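Omission of a single protein chain aside, the complex is shown with its protein chains in their original locations.
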Amino acid sequence: MTVNVAIIGASGYTGAELLRLLACHPKINLVGAYGMKNTGKKVSEIHPHLRDIIDLTIEEPNCEKIVKKADVVFTATPHGVAMKLVPGLLRENTKVIDLSADYRFDDVKIFEKYYVKHESPELKGVYGLPELYRKEIKLARLVANPGCFPTAALLGLAPLVKKKLIDLEHIIIDAKTGTSGAGAIPTESTHHPVAGANVAAYKATTHRHAPEIDQELSKLAGQEVKAHFTPHLLPLIRGILSTAHVFLKKPMTNSELLEIYREFYRDEPFVRVREELPQVNYVVGSNYCDIGLENEADGNRAVIVTVIDNLVKGASGQAIQNMNIMLGFEETDGLRGPALRP
Amino acid sequence: MTVNVAIIGASGYTGAELLRLLACHPKINLVGAYGMKNTGKKVSEIHPHLRDIIDLTIEEPNCEKIVKKADVVFTATPHGVAMKLVPGLLRENTKVIDLSADYRFDDVKIFEKYYVKHESPELKGVYGLPELYRKEIKLARLVANPGCFPTAALLGLAPLVKKKLIDLEHIIIDAKTGTSGAGAIPTESTHHPVAGANVAAYKATTHRHAPEIDQELSKLAGQEVKAHFTPHLLPLIRGILSTAHVFLKKPMTNSELLEIYREFYRDEPFVRVREELPQVNYVVGSNYCDIGLENEADGNRAVIVTVIDNLVKGASGQAIQNMNIMLGFEETDGLRGPALRP
Amino acid sequence: MTVNVAIIGASGYTGAELLRLLACHPKINLVGAYGMKNTGKKVSEIHPHLRDIIDLTIEEPNCEKIVKKADVVFTATPHGVAMKLVPGLLRENTKVIDLSADYRFDDVKIFEKYYVKHESPELKGVYGLPELYRKEIKLARLVANPGCFPTAALLGLAPLVKKKLIDLEHIIIDAKTGTSGAGAIPTESTHHPVAGANVAAYKATTHRHAPEIDQELSKLAGQEVKAHFTPHLLPLIRGILSTAHVFLKKPMTNSELLEIYREFYRDEPFVRVREELPQVNYVVGSNYCDIGLENEADGNRAVIVTVIDNLVKGASGQAIQNMNIMLGFEETDGLRGPALRP
Partner (left out) sequence: MTVNVAIIGASGYTGAELLRLLACHPKINLVGAYGMKNTGKKVSEIHPHLRDIIDLTIEEPNCEKIVKKADVVFTATPHGVAMKLVPGLLRENTKVIDLSADYRFDDVKIFEKYYVKHESPELKGVYGLPELYRKEIKLARLVANPGCFPTAALLGLAPLVKKKLIDLEHIIIDAKTGTSGAGAIPTESTHHPVAGANVAAYKATTHRHAPEIDQELSKLAGQEVKAHFTPHLLPLIRGILSTAHVFLKKPMTNSELLEIYREFYRDEPFVRVREELPQVNYVVGSNYCDIGLENEADGNRAVIVTVIDNLVKGASGQAIQNMNIMLGFEETDGLRGPALRP
């Protein structure tokens, strides 16, 4: 059985990454690439690395037609766009994986505070972090693929927050990302002469991934959690390194902590708990999330370091992992490629 | 049928890249990783991105034992090492693909001038550039995988040199490479504070890839050719962009030139002749070689630009392409992954 | 005596670099910063590194007012803008140094072929390469500051072309530049995710710095010269490395060649002829132009490598050097800072 797959939002970086990864997926058939920009152009004109690999032309999205062709649709559109399309896509038997923020929030008011007015608030997506919601994803028709920073932050904190081993009032998440997270449209802060030898904190206390992180940490803890999240932009194209600084309720050794992580992620195909602190280039190009940690000899702080490729585990790879789960495929189908290192 | 494959030289970058690519090859079984360094260590200790993917320990190479386990052996060793091992490896029915320079030269004297004294000069390898020697590779037991710069330079020049359309006395090859070409051992010129925002020409007239290029251009032309080759080191990890500046014997249009390239590479799975000048990030992470060109409106010079990933088409990917040909596999098996862009 | 200086085009990178360098110039007084963009904003809002150093507000340029305040005006405007302003600026006793291409060409038709229609073709600038035109600059009221690529290419080739030691039909200039040369306005090709790990040839045979190079080489040779110029964009912010590949009319040794360069540049304060091939980081941040060379043992090709900082010796530093000459200052005033390395 081959499943027909379409992508809406084929011009952006997450669209390109879906195409790159799906080009090697053994069980699917790409039937359409859609977008509001670049319609009429070949995918490979916009994404020259896909020349001779993807032979689709970008078309304007028409949901009625798309659902006739596609069993699964990825919406890799800017925030606020999927909410207009998804109701139409779900009318038929299609399954939808939305890579935007549109369906990530349990409380539509929080979404609307940080993004825009919601146009299909009645629809609920399953939060597509397989390590926490695999069972729900299996049954879902609409999966809300997590943000890149939340993916890294949540996988790094879930074991400790779930077991309530840390002080929930003093969680600091200091994240570092490459510039591809800012998308394909040139801006001053990603202009190479500015970004190429620079580091900058941005939206240091107001980033919209913060409420997404808080929502999931709160569910894990069974109580309201407000973490403190600050992202930084680095002279790097791909990759997120997320450093969580936490205070342990009672002193623990490194090996006790590691054992908790190993146990928590024992059967996970894409989480590697490591003895050493992982580096971004352990995972770039792959769907892996690597986690390592260290705690202070005489203190009670632990540092948990998580790395992902923001476009793979932080977006398109995780979306395909969700698709694999929804369709009953091997969860690793099309996602087994190791990182590109060096 | 699964073929058993071993790698000698597993600690270096071409060794790591063989492991990365072979980990996803559908028809082979990795049976051994060997090296003089890091013996006794897990492959994934040296190459942390391969954790949970490659579960081999690096052993000291013993040819007798290796040939009992392996149908194919890759020697990804420093120049001068394979020449000691290959005679032992060929004693059984094993096939060998050598990624070093040891068997690339028809004339051992030229090898010895640029490298070291040869210890098995009686053995001859087939020059492993499939676009020129596919038939010979199919029958070979020993393939000498080309150098990274020669791969880029030769694929860019072969059509014009073979058809003798250019002045053979004035061929300039100005090549630009990333730092991974220098290998895994730290040196001053690849120290990040030195290399991270720098450009340097090196061995501007004496690089040892020059005689390798000349050997193959001469065979293509049917006469002795001496091209002028100058490499540059860039603040880039992977990728080679090779700019050939040539003088046409008689004026031709861009489309006439392009047509010659399209014809020459019509059935090649890994050469993409493009209308525009290709950029390094069209191919990094993939086995593609992209070629584009431009000639002067009023002049007779043409500029041919070739890009490859130095570790893939310039080394380990091409070695696997050669293996696929030698074993009668699909030539693209394990090599269909597109470039990682952005 | 303090000289009053104004800058038109204060928002761009060459404007910023003029401000950075003039801030430390011992004999001038900055009296105005002008531009069509960002009028009403503080210079330090646009160029945050100049906070507390330059306390000027960007004003719309009014030539009548400017010439009343300023003894010297730098026009660091886009091509086609200075030609509208300079006639007004020269009406008083002001001296003008134009960093655009508007007054670089002896033949206005060539300018108009590559740029736009000229609006003040009757005005002639002195070509502001002090190493070739110091005497004329001393007397000039309008200096046309050279392009960045021509500065590097001409300083690298002048000694050999002037002495006619090379085959003038086969001069290849393969140049590599950082992204700051593309200016301050974000574009796709300088978007960090695209440019940050890439190399690209561009305008491989049609760059508008080519006719500028040809004009000056022709004057040096006393005959028409058409060099072959191809630029490349690198993942680097500042710096140009220009590789000239030339064919010697008769074989010469490295030391004979070097001696010619040493003699030619004997009294030049900003040209360093080196024994080794210079690298970009020898000069970035400084006004130096470093030159090195190598010729083929058995051949007749020589490789001449020239490095400059494109924003300093390739633009604003050279403009200040010209100002120093025009005003009778020490030529090195305000320009003695070494490169920033590492």
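By written order: A, B and C. Residues from 1 in each chain.
To be clear about the criterion, contacts are C-beta pairs under 8 Å (C-beta built on N, C-alpha and C of every residue); 3 or more make two chains touch, one makes a residue touch a chain.
Since this is a predicted model, take the numbers as computed values, not measurements.
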Using the touch definition from the top, which of A:Leu50, A:Val72 or A:Ile237 touches the missing chain? A:Ile237
Touch assignment to the omitted chain, from C:Ala197, C:Ile260 or C:Met326, lands on C:Ala197
From the listed residues C:Thr205, C:Thr230, C:Asn281 or C:Gln318, report the one that touches the chain absent from this view. C:Asn281
For subunit B, residues in touch with the removed chain: 13, 178-180, 182, 184, 186-188, 190-193, 195-197, 235-237
Where the unshown chain meets subunit A, residue by residue: 170, 172, 174, 176, 193-194, 197-202, 204-206, 226, 228, 230, 232, 234-239, 241, 243, 245, 247, 277, 279-281, 284, 294-297, 299, 301, 303, 305, 307, 342
Contacts of subunit C with the missing chain: which residues? 13, 16, 20, 23-24, 47-53, 180, 184, 197, 237-238, 272, 274, 276, 278-279, 281-286, 290, 336-342
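Note that only the chains that are shown with their structure count from here on.
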Where the CA atoms of subunit A average out and where those of subunit C average out, how many Å apart are those spots? 46
Could you tell me which residues belong to subunit A and also touch two or more other chains? 13, 180, 184, 197, 237
